[in-house]
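Sharing a structure below in structure tokens format, with a few things to ask.
A single protein chain has been omitted from the complex, and every remaining protein chain is retained in its original position.
To keep things simple, chains are lettered A and B as they appear, and every chain counts its residues starting from 1.
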Amino acid sequence: MEIGYYPGCSLESTSREFDISLRAMCRMMDITLVEVPDWICCGTSPTHAFSQELSHMLPYKNIQKAETHGIKELLIPCPSCLYSISHTEAACVTDANVRQRLSEVTGYTYEGGLKIYHLLDFLRDRVTLGGLKAMVKKPLEGLKIASYYGCLTRFFPAAADDMEQPSLLEQIIEALGGQPVEWTCKVDCCGASLSITRPDITKRLLGEILQSATRASADCIAVVCPLCQSNLDIRQKGLTNPSGAPYAIPVIYLTQLIGIALGAQSGALGMEKLMIDVGPLLRAKGLL
Amino acid sequence: MTESSHHENIELLTYSEVIEVKGFVGNFDVTIRMRPRSVDMSKCTGCGDCLTKCPAKVRSEADQGLGTRRAIYKPFSNAVPNVPVIDREHCIYFTKGKCKVCQKICKAGAINYEQEETIRTEKFGAIIVATGFSLFDISKYGEYGGGRYKDVITGLQLERMIDPNGPTGGHLVRPSDGKPAKSVVFVQCVGSRDEVKGMAYCSKVCCMYTAKQAILLKDHFPETQSYVFYIDIRATGKNYEEFILRAQREYGVVYLRGRVSKIHDPGDKLEVYGADTLAGESVKINADLVVLASAMVPNPDARDLARMLNIPYDSYGFYSEIHPKLQPVESITRGMFIAGACTFPKDIPDSVMMGSAAAAKVCTLFAADELTVEPKLAEVDVDKCVGCFNCIDVCPYEAIQKDTVSGRNVARVIQTLCQGCGNCASTCRSGALDVKGFTDKAIYAQIAAPFEPDEEEEDVYAGA
Partner (left out) sequence: MLELDAEHVHNLSERVKELSGEDVTHCIQCGKCSGGCTVAPDMEEIPSRIMRFIQLNMKERALTSAMVWTCSSCLTCTARCPEGIDIAKVMNVLRMMCLAEGYTPKEKHVRVFNRLFIDMIQKYGRVYELGLMVQNNMMAMTPFRDIGLLPAILKKRKIGFLPHKVRAVAEVKELFKKCKPFIKG
């Protein structure tokens, strides 16, 4: 299977392990990722607060580059990039003003029909839960996982069956043999966009998420967003629970968990790049 | 209820349903299915022995799922008639062929497993439809944990809990762990005033019953602290506004103006996140129990029933009256009346008023020897009628019949059913059908009038 791939800026830097583990996972599943050549930043939140036109133009450029390269289906792992690009794609289809303006500026006319996937619905629809389960070599038995969707994933109906209590990530974790826990902060915002400008707010939000995961007795938190992961992981050091003890909850990408379950070496999944060391946990569960 | 069951002019048919209605005012042919109770009503003494011995337990509908009942049961303790019914879907005898304990225990020999349903058709002069309401399904609000969190309940469930005959014996406890509930949060407008995933309308009764519940809790359980999240307080009846103020002033109920955004259940207490727009702050409360005032909605089978009875309903499924202000209890079918919450959310005084009004209308109907109707009725000119019967297909009231005149097939309008809507007149290809008082000729003349040249105005002062 071949699928177009738009990594986005985060997967190139602070979330490199998301890219590494995604590629490793696809290799194991015989999926060829066709990266959009010379893709540019999608703009994300700062552009949406600066210029409506630019917030459409940047994603549109990427759509243009993807289509010109023959890509008909595009996997976008970062929910923020996915939001920007799918928003523009939908606006082109429904809003004549937007369509005309973008066509005018870029000289390229998007005719519609580009299928855009979130990691979750890509796994459910193209890999299938049954197919995933069949590939598992090392079930994540005994691993209690808090499924963290983050605030944006729930806006994709294909990926989130319910905006407030989605269940797809839990289903995937179960297919991998893991044990999803019931916890309260599934779709709460981690404050990543404020991480640099208002770290005080971000720290409060992270504290709530980590406390909730602790209460639910989670061994680790599974994420599908590079911003959530880097925020929760990089900033976890220095945060303490209400009794004053420091948190040490590994924050792992879903693709890394899949990689482990499918029998990949941890080095191939970028596990060493995680700030909170996940080694002890995996060794304790016999997964390393 | 007991009074009506003993009244000499009232026959109470319980565990029964209407399955067909034909005919017209004064002459409705109503077919009723009387389902088998499996208990002989003429023998049962209402002693209640069978109720305690039945081994099959089922979630109680009357207790809103909070408690259990048996397979042989009475819907609630003071149900009328005082005769139980066997729920054949859960009865061990009917599902597995064993048990029969109730029959062994019954001293009156009233249990009859072979009882079958009976169908009866009778003529009735008028019909009053007062089929009531249901509650909005709170599981649609995932952000409130409706249906997931045990300690998030509906107002009706709270009523059952504080009833001494209820599932908790009248104790205010958390369904999750049975511990007493001290901090209670009431959330109004759940499913109401929500254009996105609920009903756009206001359910009218919640502001008042929430205040009542908060007052009752404080009265019976003085250590309770209640909070009410509201958007607007609708207290428009007699002494209603004063009642709300009493809740706030005398019973210490804290009213917060803002909708609740989400409820978390981390394990012990519930975390309620809402806002108080008056103070301009977001608010968090740790609650033992959360009570959702869920919207009043039409019954799930309201539309099916309405189609059977030929009563129009609105986009929500509420039954429509002919005129919302001047004829609130009459439906478009003559002789069929509507009352209560099946028309729109209502409280008890309003429902009683509508019921009384409908009854009075029926009395007026029956007191007359003749039926007076508006003359706006359809009429067939049999000379023009070609017998195509397209009119029968388009008549919503089944008021047109096939007839024979001088050997020809023609249409005939049943005047007691006709409501003068004009569908048939506009469909009739041969111009045989017309509505009295609104004939085609008259309508065309109305349309032509503005286009006629102005008449020369006579100058009355000319020549003066």
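Simple rule for what comes next: a residue touches a chain if its C-beta (ideal position, glycine included) is under 8 Å from a C-beta of that chain, and two chains touch if they have at least 3 such contacts.
All values derive from a computational prediction rather than experimental measurement.
Contact with the omitted chain, checked across B:Ser16, B:Gln248, B:Ser261 or B:Asn299, is made by B:Ser261. Only one residue from B:Asp163, B:Asp276, B:Glu379 or B:Asp403 touches the chain missing from this view: B:Asp276. The omitted chain makes contact with just one of the residues A:Met28, A:Val136, A:Ala158 or A:Cys189: A:Cys189. When the omitted chain is restored, the residue from A:Ile63, A:Cys151, A:Leu169 or A:Leu287 that touches it is A:Cys151. Contact with the omitted chain, checked across A:Val98, A:Leu168, A:Val181 or A:Leu210, is made by A:Val98.
For subunit B, the residues touching the chain absent from view are 143, 189, 193-198, 231, 257-262, 273-277, 280-283. In the full complex, subunit A touches the omitted chain through residues 9, 12-17, 38-41, 43, 45-54, 56-58, 61, 97-98, 101, 105-106, 151-152, 154-155, 163-164, 188-189, 191-194, 196-201, 204-205, 230, 234-235, 237, 272-273, 275.
We adopt the following convention: only the chains that are shown with their structure count from here on.
Centre to centre, using the average C-alpha position, subunit A and subunit B are separated by 47 Å. Only residues 141-143, 145, 148, 262, 264-267, 271 of subunit B touch subunit A when the two sit together in their complex. In the complex of the two chains, the subunit A residues touching subunit B come out as 162-165, 183-185, 212, 215-216.
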